[in-house]
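Removed: one protein chain of the complex. Kept in place: all other protein chains.
Entry: chain A
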Amino acid sequence: MEDDAPVIYGLEFQARALTPQTAETDAIRFLVGTQSLKYDNQIHIIDFDDENNIINKNVLLHQVGEIWHISTSPADRGVLATCYNKPSDSKVLTCAAVWRMPKELEPGSHESPDDSSSTAHSLELLCHLDDTAHGSTACVTWEPTGDGKKVISLADNHILLWDLQESSGQAVLASSASLEGKGQLKFTSGRWSPHHAGTQVATASDTTVRGWDTRSMSQIYCIENAHGQLVRDLDFNPNKQYYLASCGDDCKVKFWDTRNVTEPVKTLEEHSHWVWSIRYNHSHDQLVLTGSSDSRVILSNMVSISSEPFGHLVDDDDLSDQEERRPEEKSQEPPRDGVIATYEEHEDSVYAADWSSADPWLFASLSYDGRLVINRVPRALKYHILL
């Protein structure tokens, strides 16, 4: 168990959608949605047993179409949202819906017999986030701190705020806004900020990153030409409220302070192709995970712009033995920004990579060929951060 070897899990289909189960804080669990035009698509619920290095999977059928994006409710472990392609004859339309897992697959009933994994369960539809007038949905993001009732979906050039009403099984469009401009403006990605009492959302469209206030649905800030080419993903620093990371087709990862949008705080250029996914570690925001279509996952240490720029802060009233240890800590070289590790287990483009919500030292990445790889932060670094 003590080795850092990656754990690999293979899916039968192409896959792009990966998310940790956000509401789950005990078990390490990831959800993966497949993409297949010819077969029934599936959602794989992957439980990782950290102690035994074993993966348990459960499969849910997702018959309505191939999954482009998946996200889980921060409040209810059983609730998730997907963006999926609805097959039709002449047009491809991406819809979004909120689902509930079958009860027996919820963590509470974890001890359900393993052989049941062969029998696929179905999802229970809670509601559609559909408004055909608004076009294809690219992404659904949940209010991070709320009760799981508020959802924002990005459809073409519209940003839609939904109110989920479980009782009636309906989602009510609370408010919306849309991008106006020449050309076909389309949102590619969006994240809901964990700060500011959940009133801010950031979206990416083409080369621009925009911030929105969910109360008035108006634009707060706009980073024009955040990347030279398309912006693929973005993420908020969970511990520093104005900090935002973005990645895109110019192979770069940029860190922004949204109060000053003219210049990025920092730029990384480690990938050799488009960067599709970027995620801050939930607890230690110096750890940044990026996945790219050069088939690599890179873990970077951005300690200089993290919330712990000088390493772990030792409280004054800590134990005396820690006091004694302090000089030697100081003698250590301060950690520098840079790549911690490059993971090359994938052989196809990596479209998604994310941290576990339960274990801050563990992350999963998913490549197009259906390979899911679970890795850990290098032990030395982990201890360095902790001690």
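We adopt the following convention: a contact is a pair of C-beta atoms (placed from the backbone, for glycine too) under 8 Å apart; a residue touches a chain by one contact, two chains touch by 3 or more; residues count from 1.
Going forward, contacts and distances are computed from a predicted model.
Remark: of the listed names "Trafficking protein particle complex subunit 2L", "Beta-adaptin-like protein", "DNA primase large subunit" or "Vacuolar protein sorting-associated protein 51 homolog", the one matching the undisplayed chain in UniProt is "Vacuolar protein sorting-associated protein 51 homolog". Annotation: of A:N85, A:S193 or A:T214, A:N85 touches the absent chain (contact as defined above).
Touch with the hidden chain on the side of chain A covers residues 10-14, 36-39, 85, 87, 89-92, 207, 225, 228-229, 250-251, 272-274, 293-295, 344, 347-349, 368-370.
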